[in-house]
Every structure is written in C-alpha cells, then in structure tokens.
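Dropping a structure here in structure tokens format, bear with me for questions.
Note that one protein chain of the assembly has been removed; the remaining protein chains are unaltered in position.
Going by the order they are written in, the chains are A and B; count residues from 1 in each one.
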Amino acid sequence: MARQVVVLAGTNKGLFIFRSDVQRRSWRVSGPHMSGWEVFSVLCLPPRAAAGLRLLAGTSHAAYGPTIRLSDDLGATWTQMPASPRFTMESGLRLKRIWQLTPGAPDELETVYAGVEEAGLFVSHDRGESWLPVDGLNGQLRAGDRQTASSGRCLHSVLVAPTRSSRMWVGVSGAGVLRTDDGGEQWVTCNACLPAPEAVHAKTGTGQYVQKLALDPRDGRTLYLQHRCGVFKSIDGADSWQPTDQGLPGSFGFPVCVAHTGEVFVAPLAGEDERYMPDGRLRLYRSGDGGDTWAPCDNGLPAYPSYVSVLRDALAVDSLDPLGVYVGTTAGELFCSSDGGDTWQALPGQYSRITVVKAWANA
Amino acid sequence: MGSRQAGLTTGAGSATANAAPSRGRVDRSDALATQIVLLIGTTKGIFTFRSNEGRRDWQMTGPHLGGWEVYSLLGDSRDGPRILAGTHHQSGGATIQVSEDFGANWRPVEEGPRFPPQREFDFQKFAWVPGESGEPRQWTMRRIWQLVPGHASQPDTFYAGCEDASLFVSHDRGETWREVDALTKHPTRPQWGPGAGGMGLHTILVDPDNARRIWVAASSVGVFRTDNGGETWVTRNKGLNRVATDGDDREVGFCAHKIALDPNASNVMYMQDHGGVNKSVDGGDTWFPIEEGLGAEGDGRFGFPICVSQCGDLYLMPLKDSEQRVMRGGKMLVYQSIDRGESWHPVAGDFLPTSSYVNVLRDGMAVDSLDPYGVYFGTSSGELFYSLDRGDSWSSLPGRFPRITTVKTWMLES
Partner (left out) sequence: MRIDVSIPSLLEDCTGGRRRFSLDAATLDEALVRLNTTYPLLRHHLYDEAEQLRQHVLLFFNDQNVARLERLDLPLRSGDRLAVLQNVSGG
C-alpha cells in the first residue's frame, strides 16, 4: 500500500474523507458519506493480516438514534453493524450518540472501545462489528447517578496506556476522569485537585466539567485535561492534577490533543458564554514543554473575522515527521499544518459544523 | 464564477470578548451617514454591518450579546434608532432585548412576552388555569422567532412570534407586550404538535393596505389569518400538503416555512413550505403549487426561506430534500422568479470554487428597499453573501460567524 494520509472529518450532516500523500498539501475529497446522519466519532483501523484499512463511524440521528457503520473500501460503501452499542431495557437508559471510537492497546489488534451518551463504555473484539457493554464502568456511573443529574452526560474520551492494556482512562462530562488498572472491571475516580463546581452543584463531585482528556503517547502516564476552568496536567496517571495554562488567553475550551512529539495543542474560546474564538481570530495554542508555556499558532489561518469554535474532537494530529495537525471549525472549515503547527493551509470545501477530525498515516 | 469579497472594517462599537454588555462607542456622525444596516442574528449573538447606498464597504460591529442565541431582530428608526432582539439562553429564559445606540449597549425590555403564570391551558374552558403542582409547565416561552413592525399607520406597534406558538403585540415600541390570545385559543389548539425544531410562530405579515388583516404561520401547525385586528382567526391551509405530525385534526398539521407578500398586491402571497413552493392570489384562502423550473420532484422541493423585492422578484434556496438539509450537489444555488412565480431559474451558478454543504435557515434571507436592490443571505456555516444586480454576481462579507438564524435589512431614516 502506498504511503498516504487519510483524514476523516465528521459533520452534523455526514462524513467527508480526504486523502493525500505525506506532503499533505494537495487533497482528494470524497463525500458526503452517510449524508443526513450526524457523525460524532470516526476511526481508521490499520490493515492487518488479510484485512485492509477499516473505517468506523459512530453515526446518529435525532429521530432514529445511533449506530456504528463501517467501511472496508475507503468509504465507497458503508455497512451498519446490527450489534451496535445499545443499553439494555433494564438499565432504563437510552443511547443517544457515539462520542468516541478508540483502538485498544497495540497488542490488541481486534479491540475497539466506544464512548457513548448517555455516559457509558462499550468494547468490540472484532474490529467494530459487535459490541458489549463494559459493565464495570457503566454500573459505577449509574451508581453515581443517584446523587447527580445524569441527563446529557457523555463519555467523550477513552485512553488506553500503550504499554499496559489493563490500564485505561475515560473522560465523562459530569463525572470527570475514571481509571481502571484491571482491564475495565474496577474503576476509580481521578479528579483530585480539579476545581470544585459552584455551590449550586455542591452535591456533585468535582468532576463536573471535564471537556476532554488526552494522553502523552510517549510515556503512557502523562495526561492533559481541558476543563471548563482551564487546562490541567497529571504526571502520575491521573492520581493528581495541576493547572498548566499559564499564557493561554482563556481557560474555557474543548479540545486538547497530544502529538507523538509530546507537543500539546488546545483551542481556547473567549468564554463560557462566548463560545467563539477570542477577538474573532481563529487560533490554536501549542506547548512544546509539557504545558509550562504556550505559543499561538495561526500563520496561514484566516485573517477575516472568525467567530467560530472548535469542538472537542475536531482537533487531531498524525504520526508523521514532520508532524501534521488538523482542525475543523463549527463554521465548516478545515485546516491542516504539515509542519507541526507553524503554518496552515485550508483543505478544500465548505462544510457544515465539523464534529470530529481524525488523521491516519501509513508511512 | 466565484464571489468577491466586500470591503470590511471592524469599526467603533465592535466588541471585544467579555461577558459584560458591549460598551463600545458609536460615532454619531458616522451613524447618520449610514443608510443601510444589516442585522445578523446568530446562535451566539448579533453582528451588524453598516454601509451607505453603495453597499461596497461595510463597517462591522459585534458580537453583541455573544452569550445569547438570537432568533429574531428588528431595526426601527421612525423615532430614534431602536434594535429589538429576540434572545434565549442555553439555561432557559427567552426575552426581548433592546439597543438604542445601534448595538453598542443593550438591556432587556421592560416586560417581555410571557405566558400567564397559571400552568395549564384548559381546552374545555379555553382559559389558563392553575395546574397540578410539581407538574412541568405545559406551555412555555422558549424562543422568540419573529419581530416585525405593525402597520405603517401604527408606528409604535410591533408584533412578536414566539415558541410555543403564540403571537404578542406591543404598542410602545417593544417595551411591554401582551398576548394575542385569540390565536392561542383557536379551537384547533389541542392538535398543535411541535416539530422537533420547535413549534415556533415564525412568520407574521401585516397587510400594508389594511391594518386589521394579518397572517401568521407556525411550524407544523399552518397558516392563520385575522381580518379584524386579531380578535378572531381562521386557518388558511387549503391546497397545501399536510406533513407528518402527531395530531389528528385535518385543519392543522401543515408546515409553512416562510411566506412573503407580493409588494404590489396584498392578496398575492408566496410560500416555501415543507413540501414545496406555493402561491395564493386570494389572501391565503387557497394555495396552488408554483414549481416550474425548480428542477425537483417530491421531497426535493424542500427549502426554508423565500423573499421578494419591491419590484416583485422572488428568491429562494432549495435544499436537497427534507432528510438531507444541505445545498443540492454541494453547490450554493439561489433560485429566482421574475414572473410572479410562474417559472424559476437558478442565478449565478456556483458561488465558490469548492463545494459547499450548508443550508440557509428560514429567516436567513432578505432584500433591501434601495434601487438597485440588494438580496442578502446568511448560512448555517456563518457565511454572508449578497448581490446588487439581481443575482448576476455575488459578493461575500468577509468572515465566518456562528450559525446565522436571521438576516434583516434596516433602512435608516435620513
């Protein structure tokens, strides 16, 4: 298979697939795939054995509910999976959307995890064809529900330690960070030192406002968290958190992303109520020193007013050198940097709200 | 052919990001030289664009009320400049806010539209009654979908269309509002079922020749008309295709998306609804389809906005179909009719060199009253386009904004 880069951009009205060579300058687009369906999560599973590249999409519709679809021919055709994630009748829950699709550890080539709304985790051991609930976590989240309001909570981040597949973390809006060290049976809450919610939410835990969680792929122990009240870092696998957003223009934002180089990218917004770019300027921030300092990246991003935002999963990196960074906005524009964020170009096309961006390279 | 970018300055009054109400200054002399203001409502506040009649260079202000969803806007300068905004917040609470200095400062109006404190509407008595305590309120003020001035003979009168579907009127330029409850008490009310986008009363048309004749339209309910200033209402849906709703009553269950009155004959009206494009020549008594040239069948006649210029040119923007609410084939296409709806044709072809998978919401298109007239539209992707030559060429106002819900043109009194 030729060296190529595949970028998947999900929107609220279908999926678009971009392909390029490792230069990442000139792109071929296909789509809309699954037009009319929300695409909140996507994943490329690398080829293995006799199986080629597989694309997975977590699709949903306000009327018809969620389903996993997969393609083994680079998006030409898509098949719905009959055994998509679904809660039981007894649980009293209704699965609304699939927020995250993450592969298992490097030695678990058939494993995929799905994070869903209402908050829950599912796992597949056949590359996304059939799914089972991770009861250990889902049960624990329901137990927490008896003290908190649970509607609208989503499990948006799923991280697997690269060297230790029994260790995983999840990020749940409304519950915070949870970790397992036994492959998903038992989970502990890891919100120590995160800001407490306002008095009106005093009954709930401190994990109320975890927007996104990311893992440094180099050591599998350092994590970053974008909270409603800032960016936080843990160097001990989420046992404790420290603020690490000095130099950022604002503490409110959604995505956080860590590259294989250790660089961290965030997209802060003007405020909790003003959910658009500060000063109307589309800009990301990058840290090359583990969050101690941050620098703006906007060279080549539009100079015109951009009162847009970047949703929590619409910021992505690839595994190439030089590093590729990709961002999609709520105004349906996509941008790519093929030099680690120093300079940017627009990807072709104008789309509706971009909900997820993922990049995969087979170099 | 692509569109070209209009000149833009972000002038006095453009807000920097902060949670407090915008406190920019506005240069008064600058404001008097302005002849036209575009009011742009979005899901994250308001932007305004000001220009003279040349409409080549624009001065932008905003975001104003950046933390609010804004579904309706009205600019009025008959007695001092006044902008009314129908706003609602994620945490609930729909209200009307007003600016008297072209958007620099805002405050809630004295008493916005609200339903009576009693919780339930009793269909036997046709009156509001106290409900069971602990029960959620049945009929809530969720959004304000439309704000329009009243008849020219009543300069202090404004109307508001709200969700849940209702009509409110103000006689003091929008400071206080009362419900036109004859509409809410219409015998079909028990059968009004919401569309999932909200049961909003999104269209209000006052007959310019007759202050007592008003039409309104609400999503998934249909069209109503009054001939006595709002005391009684009749449904006007004959000839329209019904839509799938929960209700049973065959008098309602229609989904007009937008209606425009012919500027020269107020018995003539044009409608883009859920099932297609229609016209009436008898004040809404009957409707018939006008779809020649739209190049689509069945569900492909779906779209949201429709508007008409002072000389009777019609514009609309059809989408792919009701299940895929994006531009057909990824091309930004505006359709025009210059023969009162007898036939339609696309104008200007491609706006952009690359494909565009967006849509335009029902209140996202407007026409000004200058000559030559300008036609403007804003998209779900926060882009703004306009044409000054009846659609032959288009310019874009530079920028990407939050999802655009309403575009209104406001001509200033000189």
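A few comments on the model shown:
Everything below uses one rule, namely that a contact is a pair of C-beta atoms (placed from the backbone, for glycine too) under 8 Å apart; a residue touches a chain by one contact, two chains touch by 3 or more.
Quick caveat: nothing in here was measured; it's all calculated off a predicted structure.
The chain that is not drawn here is touched, among residues A:V39, A:L55 or A:L95, by A:L95.
If you put the hidden chain back, the residue from B:H64, B:R213, B:H274 or B:R400 that touches it is B:H274. Checked against the full complex, the candidates A:W37, A:W131, A:W169 or A:Y285 give a single residue touching the omitted chain, namely A:W37.
Which of A:H61, A:R164 or A:R281 touches the hidden chain is settled by the complete complex: it is A:H61.
Residues 193, 195-198, 219-220, 243-246, 248, 255, 274, 304, 319, 321-325, 359, 361, 380 of subunit B touch the missing chain (whole complex, contact as defined above). One chain is missing from the display, and on subunit A it is touched by residues 36-37, 61-65, 67, 78-80, 82, 84, 86-89, 91-95.
Here is the rule we go by: only the chains that are shown with their structure count from here on.
Here subunit A touches subunit B in the complex through residues 11, 13-14, 29, 32, 35-36, 62-63, 250, 270-271, 273-276, 278-280, 282, 302, 304-308, 329-333, 348-353, going by the rule given at the top. The part of subunit B that touches subunit A in the complex is made up of residues 8, 10, 16-19, 42, 44-45, 47, 60, 62-63, 66-67, 196, 320, 323-326, 330, 352, 354-359, 380-383, 398-403.
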